[in-house]
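Below is the structure I would like to discuss, written out as structure tokens.
Note that one protein chain is taken out, while the other chains of the complex remain in position.
Moving on, here comes subunit A:
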Amino acid sequence: MRGGFEKRLELHFSGDDPVIGLGLGLRQLDFESLEEVLHAVQCTVVSAVGNQFFDSYVLSESSLFVYPTKIIIKTCGTTQLLKSIRPLIHFACELGLTLSLCRYTRGSFIFPKSQPYPHTSFRDEVIYLEESLPSHLCYRKASVMPSKLSSHSWHVFSGASEIHESHMAVQHMPDVLYTIEVCMTELDRVLARKFFRRRNDGKSCHTAGREMTEITGIGDINPNALICDFAFDPCGYSMNGIDGDRYSTIHVTPEDGYSYASFECVGSIYDDHDDVVHMLKKVVQVFRPGTMSVSTTCTSHEVWTRVASALEPLGLKCRSCAMDEFSAAENVVFQTFTNRRK
């Protein structure tokens, strides 16, 4: 089954060669190796594109991004995402890369009982993570960040090595980046209908996806991004946006009763802060969700404070805000919003 809250895994690697970050690193992985990883997770590639900075893949169940020293996999439904860790560590090792950071995040599953092992519970996931990670990732922490809405809580596991910790202190590149993960439920019914295809429309999944990008306004969220879009049959939509070294991604399961959409993007604290405000506003306008959660992962506090001020003028009221600190001095801030009409 496709859809619902995704599981997200981010792995960072480092090599003996200090310039490896400027080289190809993980992008050298041959497609057979990548396929093997995806097979372990039960996904296939439906569309892909790369630029000088990274490779982006739209999967049958969400998305994959491959940077020279960083990999992000996001999968939905009943996929077994954590099973990708071991093969990824193995293939990276063959390229001379060692794992330095692992971050796993997810929301609350809509159908938790249908999840297979190791996703049967957060406890099981953490045990599986602990066992899969090499011992040098010694700074580990797991946390469930609550909200006032029982259906939305944020699960975070983070593990970092000493190398990563010291790396963060000296390098200025990685720590200025932030990640925003948005989960939306109870989408506006009229808007959600735009993610359904007409029967036998005779279009390719890419063409139908491109039309959805246009008619829903997703294309205006970041007009500079190159979008790889895909429409599923009979309904559902996925897209990856690439804009220089930044990615963004949207996944939609529009079925009434358990409609869900996610949006994720990365940014730098040196960006114009209006950019992220503008993007979040556009996202709300595309889906008009009844409930929305926003998780911000960043070393600075600059970004998350902007989120509420971006969303409140659009009729979303902040219901809760939880904060926790993880390895590598990263703060995760989890905020939930509901439509004022509720």
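Some points to look at:
Assume a contact is a pair of C-beta atoms (placed from the backbone, for glycine too) under 8 Å apart; a residue touches a chain by one contact, two chains touch by 3 or more; residues count from 1.
The rule we apply is simple: contacts and distances are computed from a predicted model.
According to UniProt, the chain absent from the figure is "Thioredoxin domain-containing protein", selected among "Thioredoxin domain-containing protein", "Transmembrane protein", "Protein YIPF" or "mRNA 3'-end-processing protein".
From the options A:191, A:228 or A:276, the residue with contact to the chain not on display is A:228. Which of A:5, A:57 or A:237 touches the hidden chain is settled by the complete complex: it is A:57.
The omitted chain makes contact with subunit A at the following residues, 24, 27-31, 34, 45, 47-51, 55-57, 66, 200, 202, 204-207, 226, 228, 233, 242.
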